[in-house]
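Below you'll find the structure I mean.
Of the protein chains in this complex, one is absent; all others appear in place.
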Amino acid sequence: MATQAAHASHAHAHAHTVKRYKGLMDWLTTVDHKKIGILYLLAGFIFFIVGGLEAILIRIQLMKPMNDFVAADTFNELITMHGTTMIFLAAMPMLFALMNAVVPLQIGARDVAFPFLNALGFWTFFFGGVLLNISWFVGEVPDAGWTSYVPLAGPTFNGTHGVDYYVIGLQIAGIGTLLGGINFMATIINMRAPGMSFMRMPMFTWAIFVTSILIVFAFPALTVGLVALMFDRLFQANFFETGSGGNTVLWEHVFWIFGHPEVYILILPAFGVISEVVSTFSRKRLFGYSSMVFALVLIAFLGFMVWAHHMFTTGLGPVANALFSIATMLIAVPTGVKIFNWLFTLWGGSIKFTTASLFAIGFIPTFVLGGVTGVMLASAPADYQYHDTYFVVAHFHYVIVGGLILGIFAGLHYWWPKMFGRMLNEGLGKLTFWTFFIGFHLTFFVQHFLGLLGMPRRVWTYLPNQGFDTMNLISSIGAFLMGIGTIVFVINVIVTWAKPRNAEADAWEDGRSLEWSIPSPPPEYNFKQLPLVRGSDAWWKEKREGKTEMTPAEPLGPIHMPSPSILPFIMSVGLFVAGFGFMYHIYWLAGLGILITFACMFLRSVFDDHGFHIDPEEEVHA
Amino acid sequence: MKRILPLLAGMALLLSACGRSDLSTLDPQGPIAQRQYDLMKISISIMTLVVVVVFAICIYVLIRFRRRKGDKTIPKQVEGNHKLEIIWTIVPIILLIILGVPTVQSVFGMATDYSKDKDAIQVKVTSHLYWWEFEYPQYGVTTGQELVVPTGKKISFELVAADVKHAFWIPSIGGKMDTNPGMSNRMYLEFPEEGVYRGKCAELCGPSHALMDFKAKSVSPESFDKWIAAMKAPAVMPADPKLAETFRAKCLACHAVGDQGTNGAPNLTGVGSRQTIAGILYNSDVVKDPQPEDKTAEQNIKDWITDPQKYKPGNMMPSAADNQLTQDEIDGIAKYLAGYKLDY
Partner (left out) sequence: MSAHGHVEGQLPHEPEKATLEGRNKILGFWIFLGAEVVLFGTLFSAFIALRHQVLDGPHASELFELPTVFAATMILLTSSLMSVFAVQAMHKNQVKSMIWWLVLTVLLGLSFLVLEIVEFNTYVSEGHRMNTSAFSSSFYTLVGFHGGHVLFGVLWISLLIAQIFKKGLTVVTAPKIYLSAIYWHFIDVVWVFIFTVVYLMGKVG
């Protein structure tokens, strides 16, 4: 880290002029983690709206028995796209938005380790998502569920291009995710400011670090699964074709070896957000910091050992079922540690109820409900009853919406001033919270009971007289309320946009980590001088000692910045084009797309990026 | 938070209803479902304990430690508390052991293999898009859509899928097991009481996954023997030779009655005495609790033959128009099939 400072100081001798773009081109070429964070948020939120609309259509269809609002095949397309969109294109990008916006600031870095790859990761995710959703316009939509179990998703029983869109869209988006994981792991290991040891890192950064490890080791399994399914569908391979010796259970294994860690990829960042928000708004340091870190690592480790609990009814035999039952139950222990640590962070604190803290506090009991149903599901023999029913639907929505989405909302309201320099309106924010929160419980609490009463999941409709009618109606009403909550949030964003950009650096006054020591929004280079970190809760420590800014770890001098580049965008377009080429067997098009991507890689390798320099002092004077 | 408690109370009320006894997992009708229900009760009790503790601390904290307006005091910065942290590590482990032991016992208990047991009834279940085939290899009998079993015996199932993956589930009798293409699974169930139970497909299998219902009917061992005998009896064909010829040509290409036809589609032997047509159209003249919207078996068969896609989108059965059946033929076949009852 010291050399970083040293370089910055004597690098001005080699200043280069770099073309800087404005307007749209600025956004297409940016490699600034803060702007990429905003891009992730924008794209992720748009997909969140799309997935939400799909959810509303699903709930309208299920509002009453034997409804014919949508056709059976359309319904299967809706559930497939809802799940896929929400997980891969809404939840993960919004997490990436937060990690991009916050992690480099929290560790006192000027950018991520690989700014170019960061941009590439965003654009591949974006074009993968666009490709997947083009299926709606083509009219051939994936319809085998977000898990795409074979043979239903295989070529024999799924002749349209629907599942091809799923396979190729996710493959392209998955590249972006993997790059993000590698990038943030490297960033957190290598780019921490002087004095920022691992055990002084804010809990959000820890959560993102562990999440990145999970991404790196889980996503390649999905890549292989998707390649195999793609080969089966496009090149007559036989991975999953039982008639030719293929094995359908293999898909389930590969999918869930990725899929279960994916669950923790989604929830761990939310844990991180909650830790930050709870501690800030109770004006207390996080209770049991080391056990929180240990719990994170343990959850991640166990997360790789439990995939087969999604397959208790597949027929793996009693030994596997017993082992995976016990392994799954074990995860409850570190998770419980986290819950109690949050509660005892609040205990004895001075709790301020802002929108962000409401979401965080709402998260705790909600996530506990999702967690305990998780333990119930871990008991394999009982799972024979729960599996593939609305009980499971209720459980994972409690974890993903009640956990992750509440966490994301908490994080957005909390870091909004840091990202945009404007405070979101608290009144509208609290309205968002209450409508969304009540709507959420209304929607999903009853679904536990629907499952127990015998309603399977993924059903397009249900016969009357089965005792399902009232609860389904309640559930649908709740869904509308969640929709209203989301609309209020959008209104809040628009209203805030019209307000002056006047957020304080330490916008909530009780900020503890480094991001609150620099202006909101931060300058392009984040830190004029890299800060010296003297303890955990670095900024809080300085404030308590009466300081108004961090102690610098380097002299003031010109700051080296990476150049913007359009190549990440074009590379992703290349993959997008190639995807269509493969899907429709137009091989020259596939070749062209791959060529575009490789040409960009060639250019990137041959032409060195010298970057440019910003002199913070000049900027101030100019 | 505070909203959840009244909701919980409301749910407790709902729970007391427990749904239909022939469908709900909360009103078990057999030992397997009972064992699963017991596990649910243990886990729900433990989990309620956890939830109550967390909620109580949460509510207390939120009320007790609210920030008053203008309060600038800085609370004591507590690093942690080893005693507390050990407590909330150890207690969950103990709770999990309480749940884990019966879990493991039941996993192995339910996996007992009765396929070689001479006293057990062997049933091979084959799932199709979107219907169920039940074969009784000990008796050389095959039926469709309505599983008939004797009470008091172990029913040993071999489960396999003919096309895509499905899952075989009779909630009130016992949990589900997937039917995989290309490999078979085993499970067993017991039906202590006579009755008709609702069965469902629990794995997404296509547009009509939601409608892939079946019935499991448990009867006394004597009735079961009579049923087997009736199933093995020669087919009763339509009395009118012309209609019989049409039936043979148009229907028995895929279906079977008695010793006639093939089992490419649900076996129709004694279809008139089944609870439903196609698993979902309840026969008002057969079921015990007919609903106002239910129709007679004859009408249901007519509706179904005329336009199967209307009732089960994506199923393999051709419509009457595609099958070139006249209205008279439809009426004749419906009347014949509705009257094809088995005495057991």
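First chain written, first letter: the chains are A and B, and each begins at residue 1.
The working rule: a contact is a pair of C-beta atoms (placed from the backbone, for glycine too) under 8 Å apart; a residue touches a chain by one contact, two chains touch by 3 or more.
Computed from a predicted structure; not experimentally measured.
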(request) Can you pull out the displayed chains that the omitted chain is in contact with? (result) A
(request) Tell me which residue among A:I79, A:A228 or A:I596 touches the hidden chain in the full complex. (result) A:A228
(message) Going by the contact rule already stated, which one of A:A71, A:V138 or A:I189 would touch the omitted chain in the full complex?
(response) A:I189
(message) Using the document's definition of touch, tell me which of A:F219, A:W256 or A:F569 contacts the absent chain.
(response) A:F219
(message) In the complete complex, the non-displayed chain touches which residues of chain A?
(response) 3-4, 7-8, 10-11, 14, 113-114, 117, 178, 181-183, 185-186, 189-191, 216-221, 223-225, 227-228, 231-232, 235-239, 241, 244-247, 250, 253-254, 257, 560, 602, 605-606, 608, 610-611
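Everything below uses one rule, namely that only the chains that are shown with their structure count from here on.
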(message) Report the inter-centroid distance (CA atoms only) between chain A and chain B in whole Å.
(response) 36
(request) Spell out the residues on chain B that touch chain A in their complex, using ranges where they run on. (result) 1, 3-4, 7, 11, 14-15, 17-20, 23-26, 33, 35-36, 39-40, 43-44, 46-47, 50-51, 54-55, 57-58, 61-62, 65-67, 71, 73-81, 84-85, 88-89, 92-93, 96, 99-100, 103-104, 106-111, 159, 163-165, 167, 169, 171-172, 174-178, 180-183, 185-186, 198, 200-211, 213, 280, 291, 293, 313-314
(request) State the interface residues of chain A toward chain B in the complex, per the touch definition above. (result) 71-73, 75-76, 144-145, 149-152, 157, 242-243, 246-249, 282-285, 287-291, 313-315, 317-318, 321-322, 325-326, 329-330, 332-333, 336-337, 339-341, 343-344, 346-353, 361-362, 364-365, 368-369, 372-373, 375-376, 378-385, 387-389, 437-438, 441-442, 445-446, 449, 452-454, 456-467, 471, 544
